[in-house]
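Note that one protein chain is taken out, while the other chains of the complex remain in position.
In order of appearance the chains are A and B, and numbering begins at 1 in each one.
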Amino acid sequence: MPIPGRGRELLRQMLLIRRFEEKAAEMYTQGRIEGFLHLAIGEEAIAVGLMEALTPEDNVVSTYREHGHALARGMSPGVAMAELYGKAAGCSRGRGGSMHLFDAARRFFGGHAIVGSHLPTAVGLALAAKQLGEPRVTACIFGDGAVAEGEFHEALNLASLWRLPVLFVCENNLYAMGTHLSRHQAEPDIAAKAVAYRMEAAVVDGMDVLAVETAARRAVEAIRAGAGPVLLEARTYRFRAHSMYDAELYRPKQEVEEWKQRDPIALFTARLREDGQLTADGLAEVEAAVNAEVAAAVAFAESAPWEPVEDLLKDVHTPVTP
Amino acid sequence: MADFLMPKFGGDMAAGTLVAWRKRPGDALKRGDILAEVETDKGTIDVEVFTAGVLEEQLAKPGDRVAVGAPMARIREAGEPVAATTTPAPVPMPQPQLTPAAPVVPAPAVPAAEALERLRVSPSARQRARELGVDLTRVQGTGRGGAITREDIERAAATPPPAPADRAARMRASIAAAMSKSKREIPHYYLATTIDLHTATAWLAERNQTRPVEDRLLVGVLFVKAVALALKRVPELNALWAEGKAVPSADVHVGVAVALRGGGLIAPALRHADQRGLDELMRDFRDLVQRTRTGGLRASELTDPTVTVTSLGDQGVEVVYGIVNPPQTAIVGFGKVVERPWVVDGQVVARPVVTATLSADHRVTDGHRGGVFLAAVDRLLQEPDKL
Partner (left out) sequence: MKTTYREAVRAGLRDALQGDPRVVLMGEDVGRYGGAFACSRGLLDEFGPDRVRDTPLSESGFVGAGIGAALGGLRPIVEVMTVNFSLLAIDQIVNNAALLRHMSGGQFSVPLVVRMATGAGRRVAAQHSHSLEGWYAHVPGLTVLAPATVTDARYMLGSALREPDPVLIFEHMMLYPVEDELEPATQPFDIRRAVVRRAGKDVTLVTHGGSLRKALDAATRLAGDGIDAEVIDLRSLRPLDMATVLASVAKTHRAVVIDEGWRTCGLAAEVAARIAEDGFYDLDAPVARVCSAEVPVPYARHLEDAALPRVETIVATAREVLGHG
């Protein structure tokens, strides 16, 4: 950790995601947020570590469990929360909701709800970058479930065939909704699948934010240097259910408790404390600042107006100025 | 103190069944603690609390089904609750107004000549027009863009030709309706009594001797006054039937039935007949008859009567049982005054008598009261000078 204070910043970002997600769960149970809500609690280290390795010029495409990715990418928590509420001040004007956070200014291309469907989109973004001579890397985040979709195979094949600058990041949390990896993959070693595409791959501990950052930086450097796409398998675990309405019948509570011992925030906090990078007061400050930010986000979302119904038919097509 | 509500975990969750409490009253709670286990369609889900505090009260017991949003516990919150968690009322969601249908493509510019030739008529309407023999070009369309609808055709067909002013026919129809309704709805009972008129007729003869013809009293006016006064003693027969019950009338307005030349019957009111003198009544009666025959009656005169008196004496009919004229509840009939044998003090003598009848609404009165009424009429006619 060469830069003093950077550790504290990484922790703050992870805590922001954690508290944001907890608050989102709370507001969902109160009916302020509707539809589907997929929480990234336990997976914060991947979002934060990955985004540290990317520049604002790079592209990010993600799944429906993308709140952490969007926040780590720099989306305002208030704008994100407003989108979850469905308000017009939300990043997607309330049209998308939890699964469809988009941010053009931050090159955050969603927020996708069809598993695996966005992998080809990431390949296309990389194609455009390469064709236009832009040094952008496209980070494509997906879960272990997406590995089963044909799009995973097609996208990795095409990216490798055309040597496109894509960083495929698999957040392997062991479960595709309620199905364990071993029950849906004949070959559960996800990183090993890259061999089939002559693609570089690496496995990283998804609960260690510094490890994720290091692995991501290494991969991004290689990609920018023209080495072609890379598959990064980040092994992690979601501490909450797949979505709000899930009784978790498919995994033992003991397993959850075991993984909670490797809470990325707890681990990193302990490390920072050990290294003298963070005092108890410092931690309290960070917590207070994050709590205030989340509270402000909720206040913003609560008071934000709804889009008028008269505007229902907007944004189906791009307005064309004659 | 705040209610803890059953949370909603999913879009189609309407309620949860409490499986077990994980905290007891008095337990301290911190944010993230599991308060209870709740059974849903998807299985048992842990319910967490989002505030720090103390569990005061459990509002449900295991096995209870609690609707989403219903209180399941009461929690005494510690310190200030985290800002903006529960208090602000949500900004109300705009109600979708009826979105206007996609704009109708504006009617293309059809050449004017063709527009005139081509009527906007649906096939259904055309068919109906054929059936009813309606000329489409004479029909005013009320459909979209002036289109002629089936209803327009039917309306055009139903407009009757200007009816000849057939008052008699209209009146007949009107009487028919009223009488039919009366017979349908009013359970009639009928009473009759024969009244000795020798005192009354003698009094009348003496009274009329000294008067010009136009001022002479007819026996009928005695009948009207007697009925009016008798009704003060049996006011139920002076009631009007309204909304399922009889409403007694404060006033006695006697409708006198007048036959019309050319057919038909009308019974305009002699108002406050109980309060007016015989001469006055006679004058009004003559006036009514005249105006009845010339069509100069006021509407109120037709609606005012609280009872009707009908007489067919001058037709030679001895007994007339009338049909109650709704909303009245009684009709009194008088026949012809005739000479009949009468027993007085054990001797048979010839007396002028008249048969008075009462047809009355049995919903309002029964025979006893009717009898009392007729007896009163009889008594009153024995003292004509008091009428």
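Here is the rule we go by: a contact is a pair of C-beta atoms (placed from the backbone, for glycine too) under 8 Å apart; a residue touches a chain by one contact, two chains touch by 3 or more.
A quick note: this is a predicted structure, and the numbers were derived from the prediction, not measured.
Participant: Check the options A:His100, A:His180 or A:Arg217 and report the residue that touches the missing chain.
Facilitator: A:His100
Participant: Considering the whole complex, which of A:Lys23, A:His38, A:His67 or A:His118 touches the chain not shown?
Facilitator: A:His118
Participant: Which one, A:Met27, A:Ala40 or A:Cys91, makes contact with the chain that was left out?
Facilitator: The one listed residue touching the chain not shown is A:Cys91.
Participant: With respect to the chain omitted from the figure, which of A:Glu154, A:Asp205 or A:Glu287 is a touching residue?
Facilitator: A:Glu154
Participant: Touching the missing chain, which residues of chain A?
Facilitator: Residues of chain A in contact with the hidden chain: 59, 61, 90-96, 100, 102-104, 109-114, 117-129, 131-132, 136, 138, 150-151, 153-155, 157-158, 161-162, 314-318, 320.
Participant: Contacts of chain B with the missing chain: which residues?
Facilitator: 104-110, 118, 120-122, 145, 147
One rule holds for everything that comes next: only the chains that are shown with their structure count from here on.
Participant: So how far apart, in whole Å, are chain A and chain B when each is placed at the average of its C-alpha atoms?
Facilitator: Once rounded, the distance between the two centres reads 72 Å.
Participant: Going by the contact rule set out above, which residues of chain A touch chain B in the complex?
Facilitator: My answer: residues 22, 25-26, 28-32, 34-35, 87, 241, 243-249, 291, 295, 298-299, 302-306, 308-309, 312.
Participant: Once bound in the complex, which stretches of chain B touch chain A?
Facilitator: 5, 7-11, 13, 32, 40, 42-45, 48, 50, 69, 82-86, 88, 90-91, 93-97, 99
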